[in-house]
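Here the complex is missing one protein chain, while the rest keep their positions.
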Amino acid sequence: MSINNPLTKNIEKGRAPFTFAEYKAAGGYQSFANAIKMAPRDVMGQVKDAGLGGRGGAGFNTGLKWSFSPDPDGLPRYLVVNADEMEPGTFKDRLLMESDPHLLIEGMITASYAIQATTGYIFLRGEYTVAEENLLKAIAEAYDNGMLGKNIQGSDFSLDIYLHTSAGRYICGEETALINALEGKRANPRFKPPFPQVSGLWGRPTLVNNVETICNIPGILTYGVDWFKGLGLGDECGTRISGVSGRVKNPGCWEMPVGTTFRTLLEDYAGGMQDGYELKAFLPGGGSTDFLMPEHLDLPMIPGEVAKAGSRLGTSLIMVLDDKTCPVGTVRNLIKFFAHESCGWCTPCRDGLPWVEHILNKMEEGKGEMKDIEILKEMCGYMGPGNTFCALAPGAAEPLQSSLKYFMDEYESHVKHGCSYKSH
Amino acid sequence: MNNIIASTALKARQLTDEEIHEIEHEKTHYPYAQAVGLEALKIVQKYQGWVSDESLLAVSEYLDIPPDDLEGVATFFNMIFRRPVGKNVILLCDSVACWMLGCDDLKAHITSVLGIEYGETTEDNLFTLIPVPCLGDCDRAPSMMVGRELYRNLTNEKIDQIIADYKAKA
Partner (left out) sequence: MASITIDGKVFEVDEKNNLLQECLSHAMDLPYFCWHPSMGSVGSCRQCAVVEYANEEDQKGRLVMACMTEPREGARYSIAAAAKFRAQAIESIMINHPHDCPVCEEGGECHLQDMTVMSGHTYRRYDGKKKTHNNQYLGPFINHEMNRCITCYRCVRYYKDYAGGTDFGPQASHDNTYFGRWQEGPLESEFSGNLVEVCPTGVFTDKPFSKHYSRKWDLQSSPSICTGCSVGCNTNPGERYGTLRRIVNRFNDEVNGYFLCDKGRFGAEYVNSPERIPVSMTRDSHNSDPVQIEPALAKDALKKAAKGAVAIGSPRASMEANYALRELVGEENFYAGISANELGMLNKIIDIYQNKPVNVASVKDIEGSDAVLILGEDLTNTAARLALGVRQSAKNLGRQMGADLNFPIWHDAAIRQLAMDKLSPLYILSPHTTRLDDIAHTSHISSAENSAKIGMAIAHAIDASAPAVEGLNKEEQALALEIAETLKSAKQALIISGTSSLEPALLDAASNIATALHSGNSKANLALVCSESNSMGLALMMQGSGKSIDEAMSAGAKTAIVLENDLYRRAASAKVDAFINSLDQLVVLDHLKNRTGEQANLVLAAATFAESSGTFVNYEGRAQHYYSTFKPDSNIRSSALWLSDKHFNEITADCAAAIANCAAILELTPGENYNFAGLKVPRQHHRYSGRTSMRANINVHEPKQEQDEDGVMVYSMEGVPAIKDAAVLNSPWVPGWNSNQSIFKFQEFAGGPLKQGSKGQRLIANNSTEKTWYEAGTSDFSAEGYKVFPVYHLFGSEELSAYTPAIQEKATSAYVSLSPEDAEKLGLKASDGVQVEHNGAVPFVVRKAIQPGTVGVSVGLKGLNFQDMSAAIALDKAAEWKNPDLWRAANIIVSDKREERVD
């Protein structure tokens, strides 16, 4: 099979997204026709065998996640697409939804069949107005063409898909908080277990998957597991959207084989650093990942490899920190974001992050003290994984702890002399 | 009953036909009325610009959700305005990519041009300036939205032009 960019093959800069007819003509909506011939559990099995990892940041095997849902009992169950893209430095789902909405719809239909969902919701961040319009259009077209609604394509399978636009909260990216938001409640996360697969939306079995994850489903069910496995480099499977922001020549995001190195992404795709700027460090996959250093550029963008280097692949959209930007200021900006986006449910996140923000403000204002650095170190452990109710604060601690590791001299210099970078 | 017992309590605003029509449409998407609460607040905000106490009460009564529950949700989400805003809300992204590329300077520029800080509205009621967390447009930072429109790769000059355009439209 010659297709090697299943996520973006229909995307062309400057052109309107495919209509239903155009999408279909380009080979779309085949995956459902293939899936419906199989038992739902077998579709799940294919996705599992394909080795598709979740693209939302955690990277868990998608088919495996699906397989935890109990057998259908005739009552409603839900597929929810997490399109609440709000991780600082992340802009890949925007591309997919604005430019090829039918791919997501097709993925949802096929995935819903696999998990026997009766209703699908797209939980879209409200600021994505273009995506909203394009998705609404695509959903309407899918209904008009019998791909949604009762007895899809003459099968026994029925599905409704609704678009829910949110009102701006990073925490909604956490799947259980998203479920609460979708229920019209405050978006505090829920304790797991029970997992949403067992008791999710309105207490019913629910699967929450990222946009890009679902966009991979049509390819797997159209072209097969082997094809999908062949897309990646080495032992890796499939493609993923990676990108770069910051002071590079050509910021953006692109589909590339899983296993591509950071260097290829930064230098080949993004054209390297802007003239006059040196790469000082980079966040490998969003604001909630640990800084990596230039020496890590040759790592392949694979969760395991990045973990070995002490960070997380996250969303695999990297943000470069150049030599003329204050690392302490950068961390302060990130922490301010996370402190503001804390839902206020658990103590370390709610009360720990504002304290960190306060100290970093002091540093930037030249009022920092050496003992503050000790507190910062302590706070990283305090807000660490397992200590909090959800992953927000541990994520927030990652850029902080890695900046303390790599840029301690900067912190000390801030305490002694204040911030020496150009004010931003 | 209200006409029989005199009351000084806050009165709900009458929802408009358009608002009711859209809320009814949303109701078909969810099995529980509570899930429509946030959607309804957004619909009201779309038409009224913001969610007044009277509007919140109207939604509360229409969907039979306690106003306290709605308030809890309305104040949780960043994009529900519980205070009046100007005709155009400027959402300036202040997250990390935009910050690295100079959003603080842009903010200073907007403040000098319009005379408003974050959270304030111009005297002519045309603009309200609010910071917004990462808009997911980092490859074209710095970015901002005005209403539902996204503006990218901003410079002071571009901002002047955008403001001028909105002023001309007013």
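Here are a few things to note about the model shown:
As written, the chain order gives the labels A and B, with residue 1 at the start of each chain.
In the analysis below, contacts are C-beta pairs under 8 Å (C-beta built on N, C-alpha and C of every residue); 3 or more make two chains touch, one makes a residue touch a chain.
All values reported here derive from a predicted model rather than from experimental measurement.
The absent chain, not drawn in this view, touches the displayed chains A, B throughout the complex. Remark: the omitted chain is touched by one listed residue; of A:F157, A:F291, A:W345 or A:Y411 this is A:W345.
Not every partner is drawn; the one left out touches chain A at residues 169, 186, 190-191, 193-194, 198-199, 202-203, 339-348, 350-355, 358, 371, 375, 378, 382, 386-389. Those residues of chain B that touch the chain absent from the view are 1, 3-7, 9-10, 32, 53, 56, 61, 64, 66-72, 75-76.
Assume only the chains that are shown with their structure count from here on.
Taken in their complex, chain B has these residues touching chain A: 29-32, 34-39, 41-42, 65, 72-73, 76-80, 91, 94-97, 99-102, 104-105, 132-141, 145, 148-150.
On the side of chain A, the complex with chain B involves touching residues 76, 85-91, 93-94, 125-130, 162, 164-170, 181-187, 202, 243-247, 251-253, 287, 317, 319, 321-322, 325, 329-330, 333-334, 337, 340-341, 343, 423-424.
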